[in-house]
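Just one protein chain is left out here, and the rest sit where they should.
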Amino acid sequence: MTIPQQVLEKMWANDHFSQWLDLKIDAITEGVCRLHFIVRKEMLNGHQTVHGGILFSAADSAFAFACNSHGRLAVGLEVSISYTKSAQQGEILTVEAQEVYLGNKTSVYDVKIRNEQAEVVAVFKGTAYRTSKNVLG
Amino acid sequence: MTIPQQVLEKMWANDHFSQWLDLKIDAITEGVCRLHFIVRKEMLNGHQTVHGGILFSAADSAFAFACNSHGRLAVGLEVSISYTKSAQQGEILTVEAQEVYLGNKTSVYDVKIRNEQAEVVAVFKGTAYRTSKNVLG
Amino acid sequence: MTIPQQVLEKMWANDHFSQWLDLKIDAITEGVCRLHFIVRKEMLNGHQTVHGGILFSAADSAFAFACNSHGRLAVGLEVSISYTKSAQQGEILTVEAQEVYLGNKTSVYDVKIRNEQAEVVAVFKGTAYRTSKNVLG
Partner (left out) sequence: MTIPQQVLEKMWANDHFSQWLDLKIDAITEGVCRLHFIVRKEMLNGHQTVHGGILFSAADSAFAFACNSHGRLAVGLEVSISYTKSAQQGEILTVEAQEVYLGNKTSVYDVKIRNEQAEVVAVFKGTAYRTSKNVLG
């Protein structure tokens, strides 16, 4: 297994919320994570569309797997998300996190969520703080 | 019941994700929502602390209840969150959303999440788009 | 002249601050603007590096030209910027704004600032509100 795969495996085992979201990882390499999930009933908000927190959370998990993929333990510092389209129960959403900057102390990621028509549902930008610890111990 | 209370009641009935988070509403008035919740095991991330998406989601729900409290249907446009302190399973977190701007088309909210020691766990700023529809129909 | 060029010409004539920044437009098409500028002494902050507000402003101008390029008058609603590298007096910085979402009421842009070594200096994400007015009158 590559380092990104080992990191993902170790993080996933403890990541109860990503498990609850039932995220399916499609690709994990250095600085990149792609995954998808299905919008379930318990993910809806008071307007009967997907809760903004669910979109955020799926993007945040992809961001976390991407920013830890180098093996150095990284934690989210700041995130901004723009919602562009709503999504309904039953839709399959794809999330792609892409590294745009990798520094010694911080790194930055663009994350896009798209629906099955490839329309952008949310645009997420995350900044991580890179600690000096190793994820794999 | 006041309008903010009626709006909350109607939104809550459909808001399956806020129910799953088990958010407890402490106060709801025009432009303000205060709530709390307990960090459960299924809310943890791969580093065994609360998932950033959970903090975001609780703040996002408080933001949604606050920005819809005037009766006009409002949807989140853009949110930024800064994480300042992690939280563990079992901790009680308090979330307070406060309106800082109410315009005709948009409104802006500051949301703070604090732990039982009143330390700031996350700082959230949300911008909502105010539609011309009424939440109460 | 194309519509994006006409819009740019009209906006530029009034845009005293972009003139002060001495931004040089390299490309303007629908949803895209690329420009560059040189860091001057009066653009420095108290740590003797380029002021964050200058980086933001150059990105914000590229964002404004890109989001107005379709001819509909658009105004910035929300912006988030991450600083990844500092820049010094005399450096040439390139700014590229790229549309990632174009909706009826809002649109979203990714903007990157890079130095002469193609290193990312700042990452900017902007959301615009699209009015029903026409820039060209």
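Which chain is which? They are A, B and C, in the order written, and residues in each are numbered from 1.
By definition in this document, contacts are C-beta pairs under 8 Å (C-beta built on N, C-alpha and C of every residue); 3 or more make two chains touch, one makes a residue touch a chain.
Predicted model, so just to flag it, every value in this text is computed and none were measured.
Mapped onto subunit C, the footprint of the missing chain covers residues 10-20, 41-48, 51-54, 56-58, 60-61, 64, 68, 73, 75-83, 86. On the side of subunit A, touch with the chain left out of the figure occurs at residues 77-78, 80, 105-106, 127, 129. One chain is missing from the display, and on subunit B it is touched by residues 78, 80, 82, 84-85, 100-101, 103, 106, 108, 110, 112, 120, 123, 125, 127.
Quick note on the criterion: only the chains that are shown with their structure count from here on.
Computed from the mean C-alpha positions, the centre of subunit A lies at a distance of 21 Å from the centre of subunit B.
Chain centres here are Cα averages; for subunit A and subunit C they lie 28 Å apart.
Note on chain placement: the centre of subunit B and the centre of subunit C lie 32 Å apart, centres being C-alpha means.
Counting only residues that touch two or more partner chains, subunit B has 77-78, 80.
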